[in-house]
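One protein chain omitted, others in place.
Naming follows writing order (A and B), and every chain is counted from residue 1.
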Amino acid sequence: MGRMNGLVLSLGALGFGILYLPIIVMIIYSFNAGKLVSVWSGASLKWYASLLENDQLLSAFGTSLLIAIWAATIATVFGICIAIAFVRFGNFRSRLALSAIASAPLVMPEIVTGLSMLLLFISMESLFGWPAGRGVDTIIIAHATFGMCFAAVVVQARLRDFDMAIEEAAADLGATQPFIFLSITLPVIAPAVVAAWLLAFTLSFDDLVIASFVSGPGSSTLPILVFSKVRLGVTPEINALATVMILVVAVAVIGASWVLRRRLAARSPD
Amino acid sequence: MRGLVRYVAHLPAVTGRRLVIALPLIWLAVFFFLPLVETLQVSFTTPRRGIPPYAPLWGFGDDGFFTNFTTGNYALLLQYWSDYFGPALNSIKLAFFSTLVCLAFAYPMAWWIARSTEKWRTILLVMVMLPFWTSSLLRLYALIGLLNPNGFINAAGLWLGLIDAPMQMMQTDFSIYIGMVLTYLPLMILPLYAVMVRLDADLLAAAADLGASGPEIFRTIILPLTIPGIVAGSLLVFIPAVGEFVIPALLGGPDQLMMGKVLWTEFFRNRDWPVASAIAILLLAILTVPIIYARYQDGRVTATDRSERPVEAK
Partner (left out) sequence: MAPFIRLKFVSKSFADVVAVDNLSLDIEKGELFCLLGASGCGKSTLLRLLAGFESPTKGTIEIDGHDMAGVAPADRPVNFMFQNYALFPHMSVAGNVGYGLRRAGVRGDALDERVNALLKLVRLQNLGSRKPHQLSGGQRQRVALARALARRPKLLLLDEPLAALDKKLREDTQFELVDIQEKLDTTFIVVTHDQEEAMTLAGRIGIMDAGQLVQVDEPRKLYERPKNSFVADFLGTISFVDGVVGQRDKTGIALDGDLKIRAITNLDLAVGKAVRLAIRPEKICLSRTASTAPNQIEVVVEDLAYLGFATNYRVKTPSGQMFKLQQQQRRSNETPLSWGETGYVHFDPQDVIVLED
C-alpha cells in the first residue's frame, strides 16, 4: 500500500494547503508597507496603526461582538432546552413538531432564512408596530434562531452519553429534579455548553447573508462592512484586522485543545 | 442568584417540563416557521412601489375582505426560463462538483488523521477545525489576494518564470471550487473522520491476510464501511452549497450565476420582493429531496447509536 500512502499524503497536504495558504499569505502581507498584495515593499505595521484609527471598522466590530454574545447566549439557553426535551422527555406530544422545526434551520440556505425573517419582521411591524425598524435586535433574534438549533445538536450529543446513574444517585440522596439539573447535570455537561455557546457565537459573528437582510441603518456588522469594502477592492487594513482575529481564534482554539488534552491525560489512568 | 436557584429548584416538575418544551417550540414557530409561511404568501403577491414593496395578499378594505392572489411571479420564472432556471441548474452543477472536489480532498485527509497516532490526531483535527472557527468571509477575502491577476500566485509564477502572463483564475469555475473547498472542507472531513476512526485496523489486516490487495481492501472493506460518512459529509456540503451566495458573489464572474446571487440581486438591486420570494420557494423545492434524505439519514444514525448502547439495566 506504499503507493496509496503517497497519494493519500499528497492529496491531504494539498487540502491543508488550500485551507492555510490564503491565511498565511494574508498574515505576511498584513505587514507589507505597500498597498499591493503581490509586491513586497518592506515590513511595516502601518496597516495595524490605521486599523486602530478606523472608527467604522472598530464600531462594526463592536456591533458584531455585541450581537454575537447576545445571540449565542439566547441560543445556548434554548438549545439546552431542546436537547433536554429530546434526550430526556421520551415521547411527548409535540416531539415530532419540535424535531422538525429544530432541525430544518440546520439545512436551510442562509439566503432563504434571511429573506423570510425580514418578511416576517416587516409584516409584524405593520401588524403590531414591533420590531420598529430593523437593527441590532432583529439581527440578534435571527442569529439566535438558527444558533439554537446548532447549540442543541452539540448539547444533545453530550446528554446522550450522560450517565443517568449520577442523576439517580442525586435523587436518591434527596435532591429535587430542578436542583439535580443545576447541581449535577449542568456542571457535568459544562464543556459541551461552552462548545455550543462558542459555535453559536462563531456562526453569528461570521454571518453575512442573514444579517444583510435583517439589519437596518446603523447596525452594520463586521461581515457586512468587510463585504462592501472587498467589492470595492483590496484594503490592506482588512488584512491586518483578519490577522488579529485569526491569531486570537488560533490562540484560543490551540489553548483550549491543549487544556483539554492535559485534562484527558490526567484522567487516562482510569 | 441564590433566590433564583431556590425558586427554580421548587418549580413543580410538570410546569418545568412544559416550559422546557414550549419555550423553544414557540420561538422557532414564530421566528422560523412563520417566516417561511410569510415568504410563501409574498411569493403570490403583486409587486408595487412603496413600503413594503408588495401589495398585501389579503386583508380587510373598504369593500370588506379582499385578496390579491397571483401566480405571476412563478409565471415570470417560467417565462424568463434561462434567467432563472439557468442559475438554478448552475447552482446544482457547481454544488455537485464542489461536493465531489471536497470529497476528493477530505477522504484522504480524514483517513490520514484517523490513522495517525493519538497525539498527531489531535493536532491535525485542531488544524482542520481552526479555519472553521475563523471568519469564512475573511478567508475568502484572503483567497482573492491569492488568485487575482496581480495576486500572490501569479506574481510568484511570473517571478519563478513558470508562466509568461498572469493566469485568469478569478471569476471562473475554478475560483468557485477553490472557494467552496476553503469553506466547506471541514464539514466533509469531520463525518468521514468519525466513521474512519471507528474502523478497526484489524479488519484491514484480516482482509490482507485473506489475500486482498491494497485496492481490493479499499473497495471491499474501507469504502463500504465509510459510506455513512460519505453520505453525511456530502449532504453537509451540497445543501448549503446550492444556496451559497458569498462565494459566487466574491469569486465568480458576472456569468457565474447561482440562485443565491440571483435572489440577492432581485431583492436588493431590483427590489422585486415577490419574485425573490418565489425564487426562495423554488430553492427550497429543489432542496426538499436532499433535506428530507438528510433527516432520514440522521434518524438512522441515531437509531444505530441507540442499538449499540447497552440495554438499560434490568
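The working rule: contacts are C-beta pairs under 8 Å (C-beta built on N, C-alpha and C of every residue); 3 or more make two chains touch, one makes a residue touch a chain.
None of the values given here were measured: they were computed from a predicted structure.
Contact with the chain that does not appear here is found for just one residue of A:127, A:173 or A:232, A:173.
The residue touching the chain not shown here, chosen from A:9, A:96, A:165 or A:247, is A:165.
Although one chain is not displayed, subunit A still touches it through residues 163, 165-166, 168-176, 179, 184, 187-188, 190, 266-267, 270.
FYI, only the chains that are shown with their structure count from here on.
Rounded to a whole number, the gap between the C-alpha centres of subunit A and subunit B is 15 angstrom. Those residues of subunit B that touch subunit A in the complex are listed here as 5, 8-11, 13, 16-17, 20-21, 23-25, 27-29, 31-36, 38-39, 42, 52, 104-106, 108-109, 111-112, 122, 126-131, 133-139, 141-146, 148, 150-152, 154-155, 178, 181-182, 185, 214-215, 217-218, 235, 239-240, 242-246, 250, 260, 263-264, 267-268, 273, 276-277, 280, 283-284, 287, 290-291, 294-295, 298, 305. Contact residues of subunit A toward subunit B in the complex are 1, 3-4, 7-9, 11-12, 14-16, 18-23, 25-26, 29, 36-39, 78-79, 81-82, 84-85, 89, 92, 94, 97-98, 100-105, 107-113, 115-117, 119-120, 122-123, 126, 141-142, 144-146, 148-149, 152, 160, 176-179, 182, 198, 202, 205-206, 208-209, 212-213, 223, 226-227, 230-231, 234, 238-239, 241-242, 245-246, 249-250, 253-254, 257, 261.
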